[in-house]
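Every protein chain but one is kept in place in this view of the complex.
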Amino acid sequence: MTREQPTSAPMKHLPLAHMVLLLGLAILLALPLLSGGNDYILQVFTHALLLAILALAWNILAISGSISLGHAAFFGVGAYTSGLLSLESGVSPWATIPLAGFAAAVIALGVWLFCRRLRGAYFALATLAFVEIPRVLTDNWDSLTRGSLGLVGLPGLPGLRLGPLYFDIGASSIGSYYFVLVFGLLLLATVTLILRSNLGLALQAIREEETAAASLGIRVQGYRLLALLLSALFSGITGACYAHLVHYIEPGMVYGLHFSAIPVIFAICGGRFTIVGPALAALVLYPLDQFVFHPLLPAGHEFLYGAVIVLAILFLPSGFWGQLRKGQFVSIKTGSIE
Amino acid sequence: MWTTVLVSGITLGSFYTLVALGFALIFGVTHTFNLAHGELIVFAGYVAYWMWKTYGVSLLLTFPAAILATLVLCLILQRLFSRLREPMEMNSIVLSFGLAILLQNGMLFFFSGDYRLIRVPLLNQRIHLPGLSLSYGQFTLLTISLLVLALTYVLLHHTYLGKALRATIQDRESAALAGINVRGMGILAFAIGAVLIGLAGPLFGSIHYLYPTAGLQATLIAVTITIFAGVGQIRTLILGGWILGFAESCTVVLLGASWRELVSAIMLLTLLALRPHGILGREEQ
Partner (left out) sequence: MSLLRLEALSKRFGEHWALKEIDFDLEEGEIVGLVGPNGAGKTTLFNLITGRHKPSSGRVWFEGKDITFYRPHEIQRYGISRTFQSSRPFARMRVLENVVVGRIFSGKFHLFPHTEDTNMARQLLELVGLAHKEDALAGELTLSERRRLDLARALATEPKLLLLDEVVAGFSPLAVKQAAELVQRARERGVTLFIVDHFMSLSLTVSDRLLALDHGEKIAEGKPQEVMRNRKVIRAYLGTRHDDEAQSAER
């Protein structure tokens, strides 16, 4: 993490890792060409990218040591905030998406109220329970949220004009795909920056040894809250993008276990002590699920996610990307994600 | 009206205690938070539903099959959990989160996503007693739950194995020093837990729709009551179950059935906020 470092032994796996990353990026950039105009492939990867973004956002919190099982709360609130604002007031989604991020951060303050003093397993349980609050509220507050009917006919993402260039974004699969890809790369850059900054050092120190961190002058609770807020902010924005990309949301869907479980699965399988691991896992596993398991097993194809997380925790707790970069990160014993 | 609320609260609460008991026992002995607990209950419910639907077996006779099926499953799970390391609570949460997804999808595959209910018309008939009236369903639920709780109490307090289990719950190290096979106690806890789940499942399927993701609510209920009670005391578990059942009944009457699912979540969050170091209370020195 500290600058001027590319020296010495543990870097010997890096070239391979770099090659994988560059190849992956090249494939992603060229995908609309590679897919030969197949909309379905593009849609699957657009969704995979959104999930990758969610996993990256989730990992900001996990870097500080807190495993959340309730990120659907932020995702859902983001989706609903942006969806409702754009439907009711006709404001452009470009304005409502950032607001959705803030709404999710406000919800995170609510989580903080309950979870401030919780660590580890108890933090995880509390977040799992917390999702029920926005879900049941959304479900029942019909006059505001239209209840369990959900929001239908959400506006898509309007095109953007930058000087002579025009990006159609919501209007075509390619536009949507590139938009989410750019968002993902921006978030990846942000997360990298956070992790390589002193903020990242503080978060990791808190994860490793909270007491020692405090004794070195780190404002433990302040940083834990900051990590939670950032994580919620980006998750909320992701939820909002999702809403405008699929045009339809309902409480059971956006607050469902799916969106809470997905980032946990991807981050742990990819390697939650790494920066890109969670995103890579999403880009591998979701298409695998959609292209291979879904056709084979229309009902129950998501067993894949259950299986990979069980296998990861039992045999590869540093995640596959963490494993590939062994030496960069500690060789964690199997049977433990801590 | 309030007697109705009270009756339904206590009935539901007793059943919730039964739902929580297996979870609490497994947690107490092995420190495993099994988030797939609710899925196991739903699974047992499906087994009963399947027997009832295809062979026309009566509800009571489905119990043995449900118990047997959960027993096999739980012993497999125990093998997996026993491979985890400290911190057991966190690791078991993540592992069981994955197991829950596996089970949900397995059930989706075998039983589809449709809502299923074990319909026993008799259970809807009402019994009228002086001052209160309850349905056969409530009566059955209450009787079976309390009976099972009583039997478990006797098992834990008046048999050698039960005493060994309780000793393990109190303090694993001392139990091991006293010659108790702590690993064996873990397997036993999963086995007894499986029996309790196998009993709760068919009952669940007769009062609540079965669908593959119905387990989360049951898990939350089990976690809430267990956190309320701490480990080891069946009496406190029952108290926790009754409070939750009563709170849910009141909520249903005052706000409507759709708010019910909020009750256990809020109760759990409040308990955790008040008791941040969790059940084991292992405050770091």
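For reference, chains read A and B in written order, and residue numbers begin at 1 within each chain.
The working rule: contacts are C-beta pairs under 8 Å (C-beta built on N, C-alpha and C of every residue); 3 or more make two chains touch, one makes a residue touch a chain.
Only a predicted model underlies this, so the values are computations on that prediction, with no experimental measurement involved.
Engineer: Identify the residue among A:L199, A:L226 or A:L288 that touches the chain left out of the display.
Structural biologist: Touching the chain that is not displayed is residue A:L199.
Engineer: If I consider the whole complex, including the chain that's not displayed, which of A:D39, A:E88 or A:E208 touches that chain?
Structural biologist: Checking each option in A:D39, A:E88 or A:E208, the one touching the absent chain turns out to be A:E208.
Engineer: Among A:I97, A:I218 or A:L324, single out the residue that touches the unshown chain.
Structural biologist: A:I218
Engineer: Kindly note down the residues of chain A that lie in touch with the hidden chain.
Structural biologist: Listed in rising order, the touching residues are 1-4, 7-10, 196-199, 201-202, 204-205, 208-209, 211-220, 273, 329-330, 332.
One rule holds for everything that comes next: only the chains that are shown with their structure count from here on.
Engineer: Quick one: which bits of chain A touch chain B in the complex? Just the residue numbers, please.
Structural biologist: It comes out as residues 67, 69, 113-122, 124-126, 128-133, 136, 139-140, 211, 256-257, 261, 264-265, 268, 297, 299-303, 305-310, 313-314, 333-338.
Engineer: Flag every residue of chain B that touches chain A in the complex, lowest number first.
Structural biologist: 33, 35, 80, 83-87, 89-95, 97-109, 112-113, 213, 216, 220, 223-224, 227, 256, 258-259, 261-262, 264-266, 268-270, 272-273, 276-278, 284
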